[in-house]
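So the structure is just underneath, and the comments pick up after that.
With one protein chain removed, the remaining protein chains of the complex are shown where they sit.
Per-chain numbering from 1; labels A and B assigned in written order.
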Amino acid sequence: MSPELTDQTKKKIEEIASRYASKEAALLPVLHLVQHEKGFISQQEEKQVAHLLNIKPIKVKEVVTFYTMFNQKEVGKYHIQVCSNLSCSLLGSESLIDHLKNKLGIEIGETTSDKKFTLMTVECLGACEQAPCMMINFDYFGNLDKEKIDNILDNLE
Amino acid sequence: MAKILIDERECDVAEGTTILKAAESAGLQIPHLCYHKAFMPEGSCRMCLVEIEGLPKLELACSTQVRDGMKVSTKSESVIEARKGVLECLLADHPIDCPICDKAGECKLQDYYEEYGLFESEFNEEKEKRQKKIEIGKNLLHDQERCVLCRRCVRFLDEVTKTRELGVFQRGVHAEVATYDGILVDNNYSGNLAELCPVGAITDKDFRFKTRTWFLQSRESICTLCSRGCNIYVESHQGFSRFSLPKRVYRIQTRENQMINGFWICDKGRYDYSYLDQERLDKIVVNNSEDPQSWQEITSIVAGEIGRLFHMKRSSHIGLILQSWLSNEELFLIDKIFRNDINIGKISFLDPPEESSDDFLLTAERTPNRRGAKEIGFDLQPADWEKFLEDVDLLFVFASPIKGDTDFSPLKAALDKIEKTVLFASHNHEINSLFDMVLPMSLIAEKGGSLTNIVGSVQGFSPALDAPGNCKPAWQFLVDLAKKLMINFDFYNQFSSPESIREVMKKEIPYFREEHE
Partner (left out) sequence: MTDKILTQHFGLENLFKIDVYLENKGYEAAKKALTDMKADEILEEVKAANLRGRGGAGFPAGVKWGFVPKDIEKPKYLCVNADEGEPGTFKDRYIMTHNPHLLIEGIIITSFCVGIHTAFIYIRGEYEAVALRLEQAISEAYDKDFLGESILGTGFKLDVYVHRGAGAYICGEETALLESLEGKRGNPRLKPPFPASVGLFGCPTVINNVETVSNIPSIILNGAAWFCQVGLPKDGGTRIFGVSGMVKKPGIYELPVGTNLKEIIIKHAGGMMEGKKLKAVIPGGMSAPILTAEEIDISMDFDSLVEAKSMLGSAAIIVIDEETSMLDVLRRVTKFYSHESCGQCTPCRIGNSWINKIVKRMADGNGKREDLDKIIQLANNMMGKTLCPLGDAAAMPVLSIIQKFRKELESYIPLGN
């Protein structure tokens, strides 16, 4: 992981910031970019972003800790987020979560020792018609059952 | 203007006033935590909900503006119910450690619990785990368990100091106020946070566990540590004799004055108060030992010395060195007696040197009344001391050498050669021993009078503390002295208080006649 943001990212940040009446408004898109590049947002990134957008680092942390999608620590290569909200749980998400815990040997919020998988539960993903569903990184997987999950996971590098 | 009814009480207030302010003007307090006069209403604590006739929901008193004919109830059943609901929630998330909390006695939460009898919590679940006693500033400790998330502190650091050392992290019930990356609150106004916090979540280490708030007497005064003249409360154990306490003053608090300091004071004004108690000179000292003579006798001696030179037409050999710790009234008297009546040759100022100022309240001047001295007509330029002291036979120095910040070295060598030297001082200081006579003076906090701040506002003050030992206010001494001198007896005989002096001063000096308050 390189400590500095790439020039390309920095350029992109400038471009994004120009859309808004205040540079600060670019914070969420910029954090997405940075997380995309770095995997998570550490204090170092908070400070870099703050510097680029000309705001105080404390404000970046306020934002990072407010939104659940920003990872404050490293996550696995595959970030599995299983929906535990109502429609999904009606259709058995709970047993799927147990299945995943067993299969990966980790609890919710943990990462496998090979850093391949992180398991989390999330609130409604906006795909309830495919309940139960989950996200792996940004890919949606719906109408899940145990076999399907096994299939999906086994096919991940 | 809008005519409204609050709890059957009629009040006329300007259109656009909030219900909370309107109620206050009618003498009704509406409970509130997040609202603070210095900031825009935030509407987050929900303590201030009131009922407005004709509206389906309760509305916020802190942000809702009055309209003509509005009928507001601050005590209806639904209002009380809502208020209790808020308190119950806060209580569920609060340690209720009032017995060991420095805020106890002036904590809004505690007041409200008491008012609504809510000390028994029905909360039987696991409390959130939060940190206690986190250092967030040189003088500040933060207790996250006690925090009610009113964000007053964050708004202060955002809007007033613009330093923003505190932020709110996480969300929902996990939301918490904290510093970032170990960077402490470090600005010259940090002490306001402890005062601003409505509960004991931010406490002042300077005050921590020193005493209980309810033992303190709070009296109005003016800060004298720079020339802003911030309005303050001096809080002390006044004549509290059960213990022999090492000091009287336990803290300085802000006093609102929109024309001078708004709601705030700087950390210097807040924390550098030890001078009020430490190293105080409270005895008459003659030839370096405590003197049994009374003030009356001393005054006669001083008057005799002056009279002697005056009648020998040697007034020009009397020297007078001043500092602008003196009030307007005192400077006025000095001007009258020494310049007008006796017409002494030499008057000069020896103020402490300027220090750094900031772009908010703190000024570079380290005495409170240079502007007053100027308006009375004094020249504030320090003299060429060698020349000044050359043929002085009788020297008076009014000085309040706090922490030795005035440079007395130009005087030192000369003092020995002058026939008679008299120092009017408030503190013990190495310079004192060089004077023949040292007379103990009251501080601004111990007397009445007025001061003129850097921008020319004239502010009256009255004693916030009793004068220690044998200390006397300078004005009192000056009046007594003038009467003893018998030069203009009737004029001085009319002065029995600083106010009576000010009345005359107003007549004689146009500046003080005008509205500068």
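One rule holds for everything that comes next: a contact is a pair of C-beta atoms (placed from the backbone, for glycine too) under 8 Å apart; a residue touches a chain by one contact, two chains touch by 3 or more.
Computed from a predicted model, the values in this text were never measured in an experiment.
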| item | value |
| --- | --- |
| Contacts of the hidden chain among displayed chains | A, B |
| From A:Leu31, A:Ile97 or A:Leu144, residue that would touch the chain that is not displayed | A:Leu31 |
| Residue in contact with the excluded chain [from B:Val13, B:Leu28 or B:Leu58] | B:Leu58 |
| Contact with the hidden chain (one of B:Lys3, B:Arg67, B:His174 or B:Lys507) | B:His174 |
| Chain A residues that touch the omitted chain in the full complex | 19-22, 24-29, 31-32, 53, 55, 59, 62-63, 66-70, 84-87, 89-91, 122-131, 135, 138-140 |
| On chain B, residues whose C-beta touches the chain left out of the figure | 41-47, 49, 56-58, 60, 63, 82, 85-86, 88-90, 92-93, 122-123, 125-126, 128, 148-149, 168, 170-175 |
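Assume only the chains that are shown with their structure count from here on.
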| item | value |
| --- | --- |
| Chain centre separation in whole Å, for chain B relative to chain A (CA means) | 53 |
| Interfacial residue positions of chain B with respect to chain A in the complex | 164-171, 179-181, 183 |
| Partner chain B, residues of chain A touching it in the complex | 43, 56-59, 61-62, 65-66 |
